[in-house]
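What follows is part of the complex, with its chains left where they were.
Letters A, B and C mark the chains in the order given here, with residues in each chain numbered from 1 onward.
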Amino acid sequence: MTHPTDPVPFTSSYIKSREIPLGPTAIGGEGFLVVAGPCAIESYDQFSQTANAVAQAGAGALRGGIFKMRTKPEAFQGLGFDAFDIVRRVARETGLPMISEVTDPRQIQDMGDVLDAFQVGARNMHNFELLKELGRQPKPVLLKRGLSAYLDEWLAAAEYITREGNPGVIFCERGIRSFERATRNTLDLSAVPYLKERSHLPVLVDPSHGTGVRNLIAPMSLAAAAAGADGLLIEVHPEPAKAASDGHQALDFAMFQSTMTGLRRILSAVDRPLRTHRAGRA
Amino acid sequence: MTHPTDPVPFTSSYIKSREIPLGPTAIGGEGFLVVAGPCAIESYDQFSQTANAVAQAGAGALRGGIFKMRTKPEAFQGLGFDAFDIVRRVARETGLPMISEVTDPRQIQDMGDVLDAFQVGARNMHNFELLKELGRQPKPVLLKRGLSAYLDEWLAAAEYITREGNPGVIFCERGIRSFERATRNTLDLSAVPYLKERSHLPVLVDPSHGTGVRNLIAPMSLAAAAAGADGLLIEVHPEPAKAASDGHQALDFAMFQSTMTGLRRILSAVDRPLRTHRAGRA
Amino acid sequence: MTHPTDPVPFTSSYIKSREIPLGPTAIGGEGFLVVAGPCAIESYDQFSQTANAVAQAGAGALRGGIFKMRTKPEAFQGLGFDAFDIVRRVARETGLPMISEVTDPRQIQDMGDVLDAFQVGARNMHNFELLKELGRQPKPVLLKRGLSAYLDEWLAAAEYITREGNPGVIFCERGIRSFERATRNTLDLSAVPYLKERSHLPVLVDPSHGTGVRNLIAPMSLAAAAAGADGLLIEVHPEPAKAASDGHQALDFAMFQSTMTGLRRILSAVDRPLRTHRAGRA
């Protein structure tokens, strides 16, 4: 598409990645996918409300922690198996695919029943045994960057999955550890074009963990889209102040809507359709 | 401005900063300014060609090193005073304002004759004697972030200038030192919204130093605009492979034009006019 | 013990930790233990030669990779089960206890047959499922610091083990990721006194991974002892240039001997006996 004001032929700012099917929708290719939901699933009401709100605002997939990895063993570790029925009900209601983190090879079979894709957290990017097991099953794997993983180590970690036979790996930049103390992590958006030049796999960005600061999520979401990312992973909670974990980096419904409004404009500027619920279903 | 497709009222993604006059144009406010030019001024031909090319493609100000700070004392240190006449001629020809780095309080008076704004490099962000001197003269100061400066230290460094009476400080994010070795620095775009919430001063982004990798400059330029930056500082060289310094991070004229095309679309999406030469002159 | 030249009563420079039994010897308490051996066990000859050389020079325990975690899936991954017989033979010959890395909860039972302690590598410090399983078996666990783990996260990771019932955790500082590119990692020796003030668990230091540079291993070994560490983990190989992995950070036998000579003098200065083979057996 050429805009009337373009003085020279427009070279698209993003490199098109391979499209990876995700339930009724997909990640990569031309479309842009927003995955949204709470850090942790706390109850049916909390997850259902959030899922419906984000679907209406334009999210195309759901996220929500079932088994949470927490630094301290006494912190809230997720509902675990008790969340399975909640996930099934909400996925049915909304029609949206579900992504959640797996932390142990022994959870893969059970979680596979309720998930459309597995997430590997930053702390497990180097857990090669887990990666190899995920390579031996068919569902896509969203592979977060390790807290201080070199970009080339991240590319190599993806190979642990693909070499076992599963081509469906999606990278997710979630911020790296730097000296800066004002933000929880330093979101490295240059990872997006760097990876896309070296791999055909899609790249998402998680501005929630990537900054750890609520007010930085909207601008960094727009920036990620402009940098060529294939989607976002955003934490949304009905009442962030009451969240069982990481509420300081969750958006409420109004902030999420407003972020999506800004995002739609950027996506239109870079000629990428948003993979909304209905688009995904078509 | 409301787009017909906006489902909810659009909250602008950027926080408007104070407008700081820069020769015939300005930095901050509504407009977006692209400052472009070579890492170092090498000759009249090189600088004139570059200045004309970037002006035509939409740059609104020129940059170019006169006195270069180099890690090794034997490296090319810039033309020094020999560059003054070149700068005068090219500024007259193009009508664009000129920004260059000052490294010593004793250079301020002389350089003030040919510059519209002073740049303080990353390695001098903590050179408080230099900052205080720049606070005692009237031209704007582009203050780059130190290699590993906390955002709050950077805000404090700006105060060294403003407390002496010069309100014209412009921040410039240029990447921080992180563990990552694939890029020269890690461009921290979250600095843009962070600073704008805490200060009324404009914020530019330098994707050339910020990544050190030519192919990452265009996507990070677009991302910076989407994150709410007030402008960019981009290195452009007629023949990057022959540049006297930092050629690997300079764009040639065609890449600069293509970057500007993508940038115009993002700026239109965030409702910001580009401060081009003519706009500046109006 | 008071030296005749001490002008004021000498407050020992180290904080005494709990003593954790390790086969015929122990880690922590008053004694200082050097654990040495190759990065990976490559053959009976290689491991036996190394074990005998380090035992003679003063090492009190053996290390050697059986299942190696490697960034790239095509790199040498260790001998695996084929190493078990080698380990048994060499342990019997030398009488030294054996430590090796475990990377999967499903390896624990088999490896427990040939090991006196399990090592958790830096890339698995946050693999909480693995830590919990190791907490449910009786052998000591040497817990390396994650590549960019906060000291307080490392303390919390140890709790994942101890809360399951296994009190035998030993910390091992192995360098953190920093911006510096001259060394593989930045060895953070301040971790030693920091942890010892906050925990009664012993702290070892790994100068091989901690620097990645052969010539830095001896001075950093002495420094670790002076900082109050309870022992060292050092890579030694008969012919470092031919090692299957990480040869650039392995000592040959002569360098190991010379390191031990310097170390003995520092240990004598801080009043700590070296837990050698015979001492261990007593």
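Note that in this section a residue touches a chain if its C-beta (ideal position, glycine included) is under 8 Å from a C-beta of that chain, and two chains touch if they have at least 3 such contacts.
All of these numbers come straight from a predicted model, not from anything done at the bench.
**Student:** Given the 3 placed subunits, let me have the overall number of copies in this structure's complex.
**Tutor:** In total, this homomeric complex is made of 4 copies.
Note that in this section only the chains that are shown with their structure count from here on.
**Student:** If you average the CA atoms of chain A and of chain B, how far apart do the two points sit, in angstrom?
**Tutor:** 33
**Student:** Find the geometric centre of each of chain A and chain C from their Cα atoms only, then give the gap between the two centres in Å, rounded to an integer.
**Tutor:** Taking the mean C-alpha position of each chain, the two centres sit 38 Å apart.
**Student:** Round to the nearest whole Å and give the separation of the Cα centres of chain B and chain C.
**Tutor:** Computed from C-alpha means, the inter-chain centre distance equals 49 Å.
**Student:** Can you list the residues of chain A that touch 2 or more other chains?
**Tutor:** 148, 177, in rising order.
**Student:** Which residues of chain B touch chain A once you look at their complex with the stated criterion?
**Tutor:** 3, 5-11, 13-14, 57, 148, 150-152, 176-183, 186-190, 192-194, 197, 210-211, 213, 215-216, 218-220, 222-228, 257-258, 260-262, 264-266, 268-270
**Student:** Chain C touches which residues of chain A in the complex?
**Tutor:** Chain A reaches chain C through residues 69-73, 103-106, 123-124, 126-129, 146-149, 153, 156-157, 159-160, 163, 177.
**Student:** Mind pulling up the chain B residues that touch chain C in the complex?
**Tutor:** Interface residues on chain B, with respect to chain C: 148, 177-179, 181.
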